[in-house]
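A single protein chain has been removed from this complex, and every other one stays in its place.
Presenting chain A:
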Amino acid sequence: MHKAVLELKGSSFTLSVLHLNADNIDVLLQELDKKLAQAPQFFQNAPLVLNLAAVNEKTLDLAQLKQALIARKLFVVGVTGVQGILAATAQELGLPVIKSGKEQFSKPAAKAPTRTTKIVKQTVRSGQQVYAKDADLVVFGAVSNGAEVIADGSIHIHGTLRGKAMAGAQGDNNAIIIANTLSAELVSIAGNYWLSDSIQAHSNGSGACVRLDGESLIIESLPT
């Protein structure tokens, strides 16, 4: 097969990043020389990224700094954490402005996933686990001892809840658990859980709704 002359592919590399916390080049170089003396071999011809987030962009002479680093056999391959004038200066010096992975991924605001409903039309037996991802869960049947039902949203059980039910698995405080008969091993909402002893103390074993009131769970009887 004919092989392309050029190929563009993404790869990730581990680079050392030099964080500068002062503007005075003399002070910086003095400190750098101390570091280099500790492991001269390690830093020889090493590619280096400069993090300039903490320096004053008006007073730092980037060209001089670059020269000084090259003289020490350190290759500056880019700068990061820069804006405005310093970014322009860096580009003039042939230094690309690099964004670190963390900066890139944290920027787009996490979009709330759309919530659907998952329906299970049979009894969830001991040893079985049902997880409704990004969804509410409705069970037409019982949830046996030793079974687990988990949902990112709310859980409705049209039967007896004898096993474990965990609603708001990804931290939704507004999730609720409703069961026709509540005699659960465990109920949990957004990580706040009660075991059967606490459940029995707060419920009469009839139909109930479990929800989160502030930091604490509450159980309310359903109207019959």
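Just so we're on the same page, contacts are C-beta pairs under 8 Å (C-beta built on N, C-alpha and C of every residue); 3 or more make two chains touch, one makes a residue touch a chain; residues count from 1.
Just so it is clear, contacts and distances are computed from a predicted model.
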Choices "ABC transporter ATP-binding protein", "Sensory/regulatory protein RpfC", "Septum site-determining protein MinD" or "Phosphate transport system permease protein PstA" - which one is the UniProt name of the chain not shown: "Septum site-determining protein MinD"
Residue, one of A:Ala142, A:Ala184 or A:Val210, that touches the chain absent here: A:Ala142
Residue among A:Pro47, A:Gly127 or A:Gly191 touching the omitted chain: A:Gly127
Contacts of chain A with the absent chain, listed as residue ranges: 122-128, 141-142, 144-147, 160, 162
